[in-house]
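A single protein chain has been omitted from the complex, and every remaining protein chain is retained in its original position.
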Amino acid sequence: MNYSSYIALIPLLPLASFILLGLFGRKYLKELSGIIGCTVLLISTVLSLYAAYNYFFIGGKVNGVYPTLTAVKYTWLQFLPSLAIDMGIILDPISVMMIVVVSFVSLMVHIYSLGYMKGEERFGTYYSFLSLFTFSMLGLVLASNIFQIYIFWELVGISSYLLIGFYYDRPSAVAASKKAFVVTRFADLGFLIGILILGFQAQTLDFNTLIQRLTDTQSPQLLAIASTSFLGVSLLTWALTLVFVGGAGKSAMFPLHIWLPDAMEGPTPVSALIHAATMVVAGVYLVARLFPVFHINGASLHVVTWVGAISAFLAAVIACTQTDIKRVLAYSTMSQIGYMMFSLGVSGWGGETGLGYTGSMFHLFTHAFFKSLLFLCAGAVIHIARSNEMKDMGGLRRFMPITHITFLIACLAIAGVPPFAGFFSKEEILFAAWQNNQVIYVIGLVTSGITAFYMFRLYFSIFWNKEKELYDFHGEGTFSMKLPLIILGIGTALVGFIPFSNFISADRKGLPSELHLTFSIVPVTFAIIGIFIAYSLYFKQSDRAQKLSDTLGGLYRSTYRKFYIDEIYLFVTRKIIFNLVGRPAAWIDRNIVDGTMNGIAWTTGKISVLIKGVQSGRVQSYALYFFGGIVVLVLIFLYLWK
Amino acid sequence: MSSVPMSHILFVSTALFFIGMYGLFTRRNMITMLMAIELILNSVNINFVVFNKYLYPDKLDGIFFTIFIITIAAAEAAVAIAIIINLYRSHRSIDVENASEMKW
Amino acid sequence: MLTEFLYLMKAELMITIIIFILLFLKLGSKEMKAENMLNFINVLLVINLAAGFFNIPTGNLFGDMFRTNELFTLEKNFLNFGTLIISLQSYDWLKNHKHVPEFYILLLSTLLGMFFMISSSNLLMFYLGLELSTIPLAALCNFDLHQRRSSEAAFKMIMSSAFSSGLLLFGISLLYGSTGTLDFHELTLQLNDNSLQIFSLILLIAGFGFKISAVPFHLWTADVYEGSPVAVTSYLSVVSKGAILFVIVSVFYNVFTPVANSWYNMIFLISVATMIIGNLFALRQQNMKRFLAFSSIAQVGFILVGLTAQSTEGSSSVIYFILIYIFSNLGAFGVISVVSAITGKETMDDYRGFYKTNPLLTWVLAISLFSLAGIPPLAGFFGKFFLLFAGAGKGNYSLIVIAALNMVVSLYYYLKVIKAMFMDANENPIEKIHSHWQPKIAMGICVGGILITGIASGAYNYIHSLLK
Partner (left out) sequence: MNLSLLIILPLLTALAILPLKASKQVRVVSLVGASMQFILVFILLYFYWNERSSGNTSVMLFENNYPWYAPLHINYHVGVDGISVAMILLTAFVVLAGVLVSWNVEKLSKEFFFLLLLLSLGAYGFFISLDLFTLFFFLEVAVIPKFLLIGIWGSGRKEYSAMKLALMLMTGSALVFVGLLGLYFNTNDGNGQHTFDILQIAQMNIPVSIQKIFFPFAFVGFGIFGALFPFHTWVPDGHSSAPTAASMFLAGISMKLGGYGCLRVATFLMPEAAHQYSWIIIVLASIAILYGAFATMMQTDLKYINAYSSVSHCGFVLLGIGMLTKTAITGAVMQMVSHGLMTALFFASIGMIYDRTHTRQVAQLGGLLKIMPFISTVFVIAGLCSLGLPGFSGFVAEVTVFMGSWQHADNFYRIATIIACASIVVTAVYILRAVGKAIMGPLPLTAEGSPPHLWRGGEVDARWNEKWAAALLIVGIVMIGVAPFWLNDLVTPGTETMMKNIGKVVMLK
């Protein structure tokens, strides 16, 4: 199958739209920019779907596995004969799946924004940024080279930065955008070093070759990287862990998650696109991309597992106490990504053991639907309620039925209630965990219950609870805002029935899709318990929730304050980095380094003043010095020198 | 005469040289300083004559040199005294300490 | 014999003739207007300069006491040139002065002395030239007859120079005593590095050092420069110093070869001291003349670095540098002399904001100072480069490092002047100066020389070919 004719257009079309809107959007294409953006993305989405169709159904398996195709490839920057950054497009099950997700969700958000962002002063700029993000994200998932992925990695980072800071005159948005970028930058440092190690050890930066060389037990590269150790840990573990640090930063894994809740300062559609459905799963995607290598290195995979599990649990707990609806969703995102991560961590290679991989990807896929739906609904709610806080909401079901229904679907999905999408993927994940590591399974299970609780807490608080009256209500929203909700709602309800494991599995062979119904009883029960607790606390306006939080006391407070992780970071950066590193560096530079230079000049000047007395103005002393000079010369040359 | 050894005469000339130098360094009167310089020049004259007479009696270079030195010393003294007179006009003094306005 | 005499002593005779013309003019009853007189003299000096470039003689006279060749003629031309420039520049000052012929008579006498000194091949002849070039200078220093400082300067000059020539003579007498000859050729054969000769060499170097104001024999320099009229100061710092350096090059390179090792070490020490002390003192100076005095001391330090090279490159770089030094220093002195003659202002503070009122003069001064600092593409860069280049050829890099760092220090004080002129504000700046065309031409020539001499390699290559 020849993809090269159109595959490159999928990312390049948004790029073109970015350039066009970036240059002219502010002045000339103001109103048109939304249409342009949507149109372009529509084409991209269609192309993506077509590519997916081609890949899975026309091309299909070759020798029983889904092949890895390199559709486009040219050398971008050659470092060494064997090391070069290539710009290429790789097609394999996960990348094809991802372009569909990315372009589809992005399209939804584009359409939604037509209504949501209407009347914004920087409407054109907004769409250009969205296009930039879409381009970068598509580039990221299609990257055929580990450095290429890094390049697009950074580009999605900057698009995220620009979009979080879209309301640039709000200091909180500025701070949040900065925080997001810096934290992920810090993680990217790890990624970069990981790339350096991997690239140089494998003598290639190309994914295919790299994976091939580092998985073949006979290859000299693998022997070298596995046998070399630094600080008692093998280089391979170092490399993979560092790469994972990069992924963890992007995917807001503990302890690098602090930027994600703040990132909600951006426009809500942006949160839906970037901070829920696409960019934040880049880390998962990265681990999945390198999964064959991770697979042979148990230590690094363990790191992935535990970081994922801790993040999942921690975020779920925190989410229970947050009152800002977008923050709740943000923590839930983090929690769900934690799922995907540990699912990868517990995955084996082929057959049933490889279910974790499939589950992770599946969850990524379904999560994209329900989480973007949740965010878009939240956007609609915020649009109406003019606030992010739960306490300002309640009883909104009467005003916005479509939002209400779709939100409910999404909540059910995320809670893992059958037959919605989340149930299927979560079930696979928990099953994989059960098979591999029961501790993780328990964490996952509890988290799943908590998830159900806080999601329904959210749902009840918004749509039920107290009955609020809205005075200046002008309808639920434009058609462009409702359409994506409906489409995504339908998607959320149905995508779970896709036989995902047929297409995507670690060994590429595909798994028979089967449900472990008996196994599912426990998770579903947990979910229902969670929902029930939420119902009892929040369905009606009451002070039960308040009482409960009072009872929990310190535990509640520390959870509410997100376990003080932000404060710790703040302490480290403000106090330690700024005061103990930055300030001394600046001080040393001014006073010691520069002071030395000035000191030399000062000393010279001082000496010059000190010796001025020699030039006394008295001719006799001049003669004396004259004579003294002769005496010195005589002493030196007639006595000392000889 | 020729029984006086050269070293004696050289001693005289050297002494003269240092006396002149001492005078130059210590006297405050400008004219006296000038005289001190004449002493130095005279010590040189003696040197030349002595070297010529004792070491290279077949040549006359040293003697000639002495004659020239005497002549030039006179010229020098003339100019110096002219300058000192002019200085006296403006400074009303020939104390060398007063001629130290320019310094540092 | 007579024709030979006339031919070989062409340069000296030209000067003598001019001196006599001036004497007759002075004796003549009719008073000439100062302007006319100056123009007439300048024409004579131009002719004198031009004559030096034709029929270049080679040979010797007076039983080898006097010799001349292409190199010496070139050196004399440099000095003639410098004198002409100074004469042109001091037009504004001299046109109000009563004793114009006397000034030139004295000036040209010293020039004559220098010519003899350059051409001398005998210590006696050398001594005569030296005194002839010194004593009238002392009188010249006093040429602002009613200025206290001028007399003081003259007094310091005559006293110091008498003292130094006393020591020099003492050295010569000892040298005579130990070798029995005054003739340079024979001297070379007789020298053998014994203690007495080293001692006399030290005294000789002190004498030379006095004239070129090398540390520690330099102390008179600043005071004399400051007190003297600008014309004399520039003459002292350029022509007189240049002449003695020419002599030093030929004497040290041709006569003192047997004691080369000893004088190398001495010159080395003196050079280091001269650079450092000159620079350190120059840092603080406020009076422009005094400032240039110390800067010229530092310059001598650099010249001595070239002298230590003891190679063809060394001698040619020194001679070449003197040419550039004439251009650069006279460019600077030209501005100072014009400003001083018209406004009487001489301190650095007066020069603040100079650029606002006199941009052209500022550029002349700036270019000259940059050239002195050794900034390309100006000639000074090439001059200094070749000096240190030659010095490095000897293989003693410590000296080169010291010299290179001293160049940085020297840049500081040159830039201080630049800063004052270009950047500082001044409520009472020097007013717009309208000088005559003579100084302007002189400055133009200097600037032209500074710009061209380095880029066009002809001058250096010519000097180098003469020395080979």
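Annotations
When the chains are written out, they are named A, B and C in that same order, and each has its own residue count from 1.
One rule holds in what follows: a residue touches a chain if its C-beta (ideal position, glycine included) is under 8 Å from a C-beta of that chain, and two chains touch if they have at least 3 such contacts.
This is a predicted model, so every value here is computed, not measured.
Note on the chain not shown: across the whole complex it touches A, C.
Contact with the chain not shown here comes from a single listed residue; of C:400, C:417 or C:442, that residue is C:400.
Among A:521, A:555 or A:581, only A:581 touches the chain that is left out of the view.
Of the listed residues A:174, A:296, A:310 or A:614, the one in contact with the hidden chain in the full complex is A:174.
Contact with the omitted chain, checked across A:192, A:214, A:240 or A:315, is made by A:192. Take chain A: the residues that touch the chain left off the picture are 26, 75-80, 83, 85, 147, 150-152, 154-155, 158, 161, 165, 168-171, 173-175, 177-178, 181-182, 185-186, 188-189, 192-193, 196, 199-200, 230, 578, 581-583, 585-586, 589, 593-594, 596-597, 601.
For chain C, the residues touching the chain absent from view are 312-313, 316, 370, 375-377, 381, 385-386, 388-389, 392-393, 395, 397, 400-401, 404-405, 407-408, 411-412, 415-416, 418-419, 422-424, 457, 460-461, 464-465.
Operating definition for what follows: only the chains that are shown with their structure count from here on.
Chain A and chain C, compared by their mean Cα positions, are separated by 77 Å. Each chain gets a centre from the mean of its Cα atoms; for chain B and chain C, those two points are 27 Å apart. Shared contact sites, meaning residues of chain C that touch two or more other chains, fall at 155-156, 159, 163, 167, 222-223, 284. Of all residues in chain B, those touching 2 or more other chains are 24, 33, 99-104, listed in ascending order.
Interface residues of chain A, counted against chain C in their complex, comprise 601, 604-605, 607-609, 611-612, 614-615, 617, 619, 621-623, 625-630, 632-634, 636-638, 641-642. Of all the residues in chain A, the ones that touch chain B in their complex are 612-613, 615-620, 623-624, 627.
Those residues of chain C whose C-beta lies close enough to touch chain A in the complex are 155-156, 159-160, 163-164, 167, 195, 198-199, 202-203, 205-206, 209-210, 215-217, 219-220, 222-223, 262, 265-266, 269, 277, 280-281, 283-284, 409, 412.
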